[in-house]
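All protein chains but one are shown at their positions in the complex.
Here is subunit A:
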């Protein structure tokens, strides 16, 4: 029996209304993709207790989760498409490139160890041409830079001592590419009198799910669930600065692992801005911000939107005096994690990114704000505005407050 004849019954509720396909970013730029309705609930219905169907078009699904958010019947569309990816990987094999890309953590470890060389090499044209040829990673795609002094080397506290305790799931991006985001988060928490611990953790699994590496992804999910539950059961809240990681813990883990533990853990997961908003609602947020006179555009990552938590980054940043922030309300950026690096997906990635790039240009703000490191990567390539994470801005707002004696 095919081990991927997985048990998932939400497809039963599909009314075929096409809301998911209408809202799917990929379906909006190309007819090459079969659409989430077909590759999700429809395909699953045709495979249950029948032969497995491998549809290669599933490679174009970015697992952005927009389908889940648009479904009026709460069908777990992206769970179904992620299994379609796993089936495709199993039936068709996985490209070496996709194995590498899906292992963001290993790449991060290696690349940051040789950071100056990595960063320089990735900008050398002949090297990139060779990479495209051998690996299928598009030569024109800019890479995020890696930092030798990765976050693991900077901060490794295992226990928090304050009354309110936060365990920070750093994620690969803030660990290896943008330790400044992680630093900023620790500082922001410090300004609120909250001690932050760093639990044992592995990559959240999102790049694995996206590349059909379901088995490895589930292994990581199980590891993280076990590790983080030790913290939540001692009263810690789990906070993350990467909205894709947050989304995985809140949604995918529960949906894929189908365990009580995953459900339990999901109740304790917060996006950093969401967490600060709760502190504010409880009246305990330190709102002693310095004035920052800036006009900025906010871009909401798909994995943030999919959490159904409104727009916490804007809610918090609006508390900064002088800070003028506007939601750019653009559709998917097109980087979509590992998707935008792939040679054959690169044209779709650029096509997807056009809308966002136009809004950034038209708004002509001082800079762009977004939580997602991968969205930032696309914005860095397609726009000439600087991109900042909300935590970096908040840290500055706290730090600039004049010290009074």
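Just so we're on the same page, a residue touches a chain if its C-beta (ideal position, glycine included) is under 8 Å from a C-beta of that chain, and two chains touch if they have at least 3 such contacts; residues count from 1.
The rule is simple: contacts and distances are computed from a predicted model.
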Protein name, per the UniProt record, of whichever chain is missing from view ("Spermidine/putrescine transport system permease protein", "Aerobic glycerol-3-phosphate dehydrogenase", "3-(3-hydroxy-phenyl)propionate/3-hydroxycinnamic acid hydroxylase" or "Peptidoglycan glycosyltransferase"): "Aerobic glycerol-3-phosphate dehydrogenase"
Residue ranges of subunit A at the interface with the undisplayed chain: 7, 11-17, 34, 37-38, 42-43, 45-46, 48-51, 53-57, 73
